[in-house]
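Encoded as structure tokens, the structure appears first; notes follow it.
And then chain A:
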Amino acid sequence: MKKRSIALILLVLMICSLLAGCMKNAEAVNFAGDIDLGEDGVITKEVFSQLRDNGEIASICGNSGEISYKWTVPGTEVTNPQDLCMALTITEKTDGSIEITLKSDKSFGFLPTLSVTLKDKWDALSASVYDADGKKLCAASVTGGDKTTLSFKISADVFSYIIRADEAEPTPEPSNSANLSDGSRTEKDKYGTDPVPVGKPEPVEPDKSNVDTSKKLHCTISIDCATILNNLADLDPAKLDVLPTDGVILNAVTVEFSEGESVFDVLQRVCRENNIHIEATFTPGYNSAYVEGIHNLYEFDCGELSGWMYSVNGWFPNYGCSRYALQDGDVIRWRYTCDLGADVGGSMVA
Partner candidate 1 sequence: MAAFEIRDLSFTYPNENKPALDNITMSIPEGRITLICGASGSGKSTLLRRLKTCLADHGKAEGDVLFFGKALDDIGQAEQARRIGFVFQHPDDQIVTDKVFHELAFGPESLGWDQARMRLAVAEMASYFGLDELFEKNVAELSGGQKQLINLASAAVLRPDVLILDEPTSQLDPIAAADFLGTLRKMSEDLGLTVILTEHRLEEALPMADMLAVLDEGRLIAFGEPKKTVMQVKNSAVFESMPAAVQIFAAVDGEGDAPLTVSDARAFIALRARTSVKGEQPSVETCPETAAELKNCWFRYEKNAPDILRGLSLTLHKGEIFALLGGNGSGKSTTAGLLSGRLKPYRGKVKTNGLRVAALPQDPRELFVKDTVLDELKELNPEEASLSHVTELLELEGVLSRHPFDISGGEQQRLALGKVLLTAPDVLLLDEPTKGMDGEFKRRFGELLSRLKAEGKTIFLVSHDIEFCAQCADCCALLFRGEIVCRSAPRKFFSGNFFYTTAAARLSRGMIENAVLTGEVIECLKQ
Partner candidate 2 sequence: MNDAFSQLHPAASFAFFVAVITLTMLYMHPVLLIISLAAAAGYVCILKGARHFGKTLIYLVPFLIFMSVLNALFNHAGVTPLFYLSNGNAVTKEALTFGFYASVMLSAVILWFECFNVVMTSDKLLCLFGRLSPSVSLLLSMALRFVPKFGRKIRSIDAARAQIGQGSAQGGFIRRVKNSMKVLSVTLTWALESSLTAANSMKSRGYGAARRTSFSLYRFTVRDAVTMVLCAFAVGVTAACVVSGGIYARYYPSVIISGFGGIPALGMAAFALLCFLPQLFDAKEALVWRRLRSAI
């Protein structure tokens, strides 16, 4: 009896020490909330110190006329707290481009993400950011419903930016026109899919599609979650750790695929190659994989209406990603929505 209990205590101690060894004294990231830029647009050193010390993310909000903007500042990136003027002047030019100028030309010492919300809807799928000299710096995420939001990470020592809508990408010629919807189907199919709009590809059942590995085709794929930047308060605080501060998980890349492969096949492969986490389950009811989470950002992580959606050439298919057979030149965008698609241009409600 005594020997047994001693053995037991030893066992427990062993487990305890083992576990203690595994633990790391890390701090979780918190959301500090919205901080309004005052009249002068200055954020004090104390605020930054606090962000840094607590490892918090803050949204710093301000506006220029009718255009509002928001800085997403991760405290972990603040190395040298100082008083900073973060106010902007934003003007909408006649050619449709947006000009952004920082009021102060003092370098921040860190690179926050800037989200600019325009006063109305912008008619573009994607946009690029240029410096005053017209040099392209990076892409800007286009999100939002009635009011378009443009998000990008600022570059070091650039104090003036111009955002222009990208040229509309030419929709690739469909190589298999037989698969396009002619509007003849008016009923839901057996997986509950409503009729596909005329001219858009009909779903191809993954178990029936033939993958021809000899035919190598190309497509472009990107993954972003910029919508979360505007809804940080709703985000599960635990997920702040994995949130890319500029909302981009994967910049647009062109990848090779075999004829007959689906959007899901490509997504899975690209994620594996880039070490991006993904979780998907096959849903027999829709005969397709359902993507629950990418980069550990899961559906419902940012409000009840949040989750992953995909678009191909700007169209959000009304069926699962395993049933979308890719064509050469397709542009796939996986986007995280916080509002059932309304904020990424693919409203499911409609």
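The rule is short, and it goes like this: a residue touches a chain if its C-beta (ideal position, glycine included) is under 8 Å from a C-beta of that chain, and two chains touch if they have at least 3 such contacts; residues count from 1.
How these were chosen: all candidates are chains of the complex that A comes from, given by their letters.
Just so it is clear, the model here is predicted, and its values are computed rather than measured.
Undergrad: Tell me which of 1 or 2 touches chain A in this complex.
TA: Candidate touching chain A in this assembly: 2.
Undergrad: Please output the residues of chain A touching candidate 2 within their complex, sorted ascending.
TA: Per the stated touch rule, the residues are 1, 4-5, 8, 12, 15-16, 19-20, 23-28, 238-239, 241-242, 268, 272, 275, 277-282, 293, 296, 298.
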